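One protein chain omitted, others in place.
First chain written, first letter: the chains are A and B, and each begins at residue 1.
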Amino acid sequence: MIGRNILSIDDLDRREVEKVLETAKRMQEVSFREVKKVPALRGRSVINLFFEPSTRTRTSFEIAGKRLSADVVNFSPASSSLSKSESILDTAKTLDAMDPDVVVVRHSVAGVPKQISKVLRAPVINAGDGAHEHPTQALLDLFTVWEEKAMLDRLIVVIVGDVLHSRVARSNIKAFLLMGAEVRIVAPPTMIPPSSEVLGVEAYTSLKKALEGADVVMALRIQNERLEGAFVPSIREYAATFGIDREKLRYAKPDAIVMHPGPVNRGVELAHDLADRRPGVVLDQVRNGVALRMALLYMVAGQPSGVN
Amino acid sequence: MTRPLLIKGGRVIDPASETDGISDLLVKDGLIAAISENIECDEAIVSNAEGLWVVPGFIDLRSHLREPGEEYKEDFSSGGKAAAAGGFTAVAVMARTTPINDDPSVTHYILERAREKSPVRILPIAAATRGLRGEVMTEMDALVRAGAVAVSDDNQMINNSGTMRRVLEYATLVGIPVVVHAEDRTLVGAGTVHEGSVSTRLGLTGSPAIAEASVIARDIMLASLTGAHVHVAHVSSSLGVDLIRNAKKNEIRITAEVTPHHLMLTDENCLEYDTNTKVLPPLRSFEDRAALREGISDGTLDVIVTDHAPHADQEKETDFKSAPPGMIGLETAFSVLTPLLDANIISPMDLFRRLSTEGARILSIPGGTLAVGASADLAVVAPQEKWRYESSNGNSKSRNSPWSGQILKGRVRKTMVSGKIVFDIDEGASCSAVNK
Partner (left out) sequence: MNEKNSPKRLFKPSNAGPGAANNPSIEDETALETRVILDFQGVENALTRIAHEIVERNQDSETIYLVGVPNGGVPLARYLSVLIEKISGRPILVGILDTTLYRDDVSDRGSRATLRPTEMPSAVDERNVILIDDVVSTGRTVRAAMDALMDFGRPRSVQLAGLIDRGHRELPIKIDFVGKNIPTERHETVKLRSVDPSEEWPLEAIVFGRESAR
């Protein structure tokens, strides 16, 4: 897998996902040591190319890289209205000339990591591109569920919220289906993607029906622009109909866990206590994110065609 | 006095007279002097056209040659050469230039520059409303006298239906078609690809077919009400084709056009996020493409246009959302369409009817014919010739084509405007201006 681009969950088969999760488990142990550092990627460079700001994901990748002793460089070009001076591809070509071992890319528009990967020799990890995919999030979500449930297949996973605009949803749908789970999406009709059946899920608009028998309830973040009357009439109404609280959880299995990619709009997507306490596992997801990204960087960093 | 040119032994296809057969064609003094077998003309230069087709020069009803204002992308010289290389002898240019062609002075300017620089005829399509703002109609009579062949608000619809009605009514006074770009931007939203399973897979916002169809429906009804000639630009959806077919059945004065890329590509071509596949209207589904092909076959869609839209590399080499929509197409239009001939989706006669003859009829201009006495505006094409298209080797200043690097079948070998060769593949383009 060295040199492999991780642009989408489609880039991994089931066996490879298993390997990533197992490796993440090993990396988790490193994070429990006093000296949370191993020399595995010493002398290698990891570049975080974040066109869209994101402290959480970027920091997670940064810590992951540093724990592997890699040199981590953060590069945040002035946002998407790219200054006429340098196009995205020019930026990528410049970086390629610096021989990085892996480049992590985030952009607010779908497809950019793929476009960049065509120009870079180093492997590209997609840290989120528009509404397309966020594969490392899905992998850490798989890891979290695996830790909790000791299995992934035959689980019922319900994704709640703005699926239409969510890369987290798209990657998670692919990831959980790949591992044999059943996946449902539930959202107001304005937020169900067109031709959603092409994703392989059943779409619901009733939270109650969707949660029946659910093992995992994954709440998605809803962005403010959607709240202002465009896709849903108000925050209040969204929280009342699709926000997850203990009351609504009663429709799911009694040992169901609640997830969220963060940051949580408390009281909207998740009730306050679910953001902090079991059965909510939001903080575990964050913790697992570092181990997962360590695993991925470890497995992928390097240019397979030869000497650096 | 230039010598006559005798094009010998080619398959002469003339949709205007419905003739199709092996023939000699003699060009003299800028006109077609004779078409028959075994023409003898001692003074003529002979060009052997055996195995080739001799067809009326193509007429493009929709192109953006970026002059005046954005000459870094294209101008009348490079665009004209690209047109000639693609077999086009006349190209209609749209109004969104800088300055906008909403005033006769700009129309005059355009024609003057075109005369100086372009090897092919340039036909201005002036703005329908002042400043393309969709509010006040332009002085259509003056524009036509200055040389405009139609009016259009270019790449946007006239939102205010009341205004659109008045524009159409007034256009009947001048007797010109009004070209409509059917796109309800409120339905398109931030859409960059066709709304459907591909947009869901790509994670890009989709633009539904009804964004086009709902406006076509409105404009058909307004055409019916006003009796105006509405010409629907770049139809992309089966919904649109159905509406137009129905309108024609009811004898409403509608004509319509479609691009080679909509006839040959679908939204699946966008799966690699190649910004050269980002166009307006977007490439749609297989079903839509099938309906468009049926449309050129049964005549619902009258003409094929290129919607040639050059953009600089820098502008296209960005994310899918930011990239400006459009692709170049003058040089490759015929070549990318030949698979339709091979698959018997359209006959050669009908193909050239759509590329040439009907365009002349819609704009009420001479051309689109190989009749004796007509201006010698023609192309000689090699329908079987395979070649690799590299957009960087093309005549256009811009290179934004999704076909770059591909092997195409079918090639234009010669193009002639008023009897003068403006493109000859054996020589590279000869390029003096012949705009008349």
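As a working rule, contacts are C-beta pairs under 8 Å (C-beta built on N, C-alpha and C of every residue); 3 or more make two chains touch, one makes a residue touch a chain.
Treat the numbers as computed from the prediction; the structure is a model and nothing was measured.
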Would you mind listing the shown chains in contact with the chain that isn't displayed?
A
Among listed residues A:Thr23, A:Gln115 or A:Ser196, the absent chain is touched only by A:Thr23
Among A:Phe176, A:Tyr204, A:Tyr238 or A:Tyr298, which one touches the chain that has been omitted from the display?
A:Tyr298
Contacts of chain A with the absent chain, listed as residue ranges
1-3, 18-19, 21-23, 25-30, 32-35, 37-40, 68, 146-148, 150-152, 298-299, 302-304, 306, 308
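Assume only the chains that are shown with their structure count from here on.
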Contact set on chain A toward chain B in their complex:
80-82, 84, 87-90, 107-112, 114-115, 129-133, 167, 170, 193-196, 198-199
Chain B residues touching chain A in their complex are 195-197, 199-206, 208, 272-273, 314, 317-322
